[in-house]
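A protein chain is absent from this complex, but the other protein chains hold their places.
Letters A, B and C name the chains as they come in the text, with residue numbers starting at 1 for each one.
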Amino acid sequence: MTVKVQREDFDVGAELAAMTRGRTSIGGVTLFVGLVRDMAGGAEVSAMTLEHYPGMTEKQLEAIEAEARARWPLDDALIIHRYGRLEPGDQIVLVATASAHRDAAFDSCHFLIDWLKTKAPFWKLEATPEGERWVEAKGSDDDAAARWAKES
Amino acid sequence: MTVKVQREDFDVGAELAAMTRGRTSIGGVTLFVGLVRDMAGGAEVSAMTLEHYPGMTEKQLEAIEAEARARWPLDDALIIHRYGRLEPGDQIVLVATASAHRDAAFDSCHFLIDWLKTKAPFWKLEATPEGERWVEAKGSDDDAAARWAKES
Amino acid sequence: MKVLYFAWLRSKIGVATETFDPPAEVTDVGTLVEWLKTRSPKHADALANSKVVKVAVNQEHVAYDHPVSAGDEVALFPPVTGG
Partner (left out) sequence: MKVLYFAWLRSKIGVATETFDPPAEVTDVGTLVEWLKTRSPKHADALANSKVVKVAVNQEHVAYDHPVSAGDEVALFPPVTGG
């Protein structure tokens, strides 16, 4: 189980190989790789800068990963999230979940990325032709995370 | 849009890079990598051999990929499926779907792998301590594919 | 006509491919399978239970009432087990 918050890019093939090497109980790995799109909210985005709260970010990512492990039978889980300046086409985030059961791998990966896209302590500064602007939190993303809420 | 049915292993990182290189409209890529597990149906499996129907397999995989493209807004889709002798820990299948929208990437990838695991024209010969045996089709996998049936 | 067998059908019959000119009574998949059963005891055994013998003609899944003709590629195989 690994969480990395880093400025550097990551190598999806190498991370997958490290997760699966020598392990024969894993039936499948679901991965999601998030990329910077050149369009956001209708305006052209030439770059964005992700700011975060070092220390708290890692704590929160570790907590949500632990929740995923508690809810699904996972052999392994990995979250890598970048911060700093990113350009269109750049990789932002990798989530990988490994399980004997592919539904568990899919659902836990989807759960984690929905959380990361809405609740992870990052703030986005977008560079547009009209200058820089801080992105505001979106309701539609909250809906995506809310679907995973457990009935109590 | 690519379908490959091959004996050789594949490089997930290289395939992902080829899919996303120079493209800035993709918000995310969902990937599923299927691996050979050492346990199947309770018995120890030391190896398995996937047989297929060359020609028909590719046709069917291309048809299901076209269906995924029709049902979800995808920038790209890739299926690589191996055949021949595979050992525990080996990669069997890669599905990757790229979209501006992560739900579309998740759902289409899940749809494709459920289909591949149940309907793709492959037959499994497992090597166990008691000898080789042809695997029979499973009802639980059919249920997984059935969930994607469209209401007419 | 070219007939291909896969998986345990191939193992049981002992050949992967047969090429022949079918007799006149073979007009569809059903009559083809019945005629194939007469070719050897192995054929008869492998094809005994048609519920587990699926058929493709020219690489398309078909039912037993699908017509077949001399130039077709006919494949017989068990239910697929997926990848």
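The definition used in the following text is that a contact is a pair of C-beta atoms (placed from the backbone, for glycine too) under 8 Å apart; a residue touches a chain by one contact, two chains touch by 3 or more.
In this text, all values refer to a predicted model and were calculated from it rather than measured experimentally.
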> Which of the displayed chains are touched by the chain that has been omitted?
Replying inline: A
>> Considering the complete complex, identify which of A:Gly13, A:Gly89 or A:Pro121 is in touch with the unshown chain.
In response: A:Pro121
>> Suppose we count only contacts with the excluded chain; which residues of subunit A make the list?
In response: 34, 50-51, 53, 55-56, 59, 81, 92-93, 116-125, 134-138, 141
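Throughout what follows, only the chains that are shown with their structure count from here on.
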>> Give me the step distance from subunit B to subunit C, shortest route via touching chains only.
In response: 1
>> Report the chain whose CA-based centre is farthest from the CA-based centre of subunit C.
In response: A
>> What's the distance between the Cα centroids of subunit A and subunit B, rounded to whole Å?
In response: 23
> Hey, what residues on subunit A touch two or more of the other chains?
Replying inline: none
>> Where in subunit C do residues touch two or more of the other chains?
In response: none
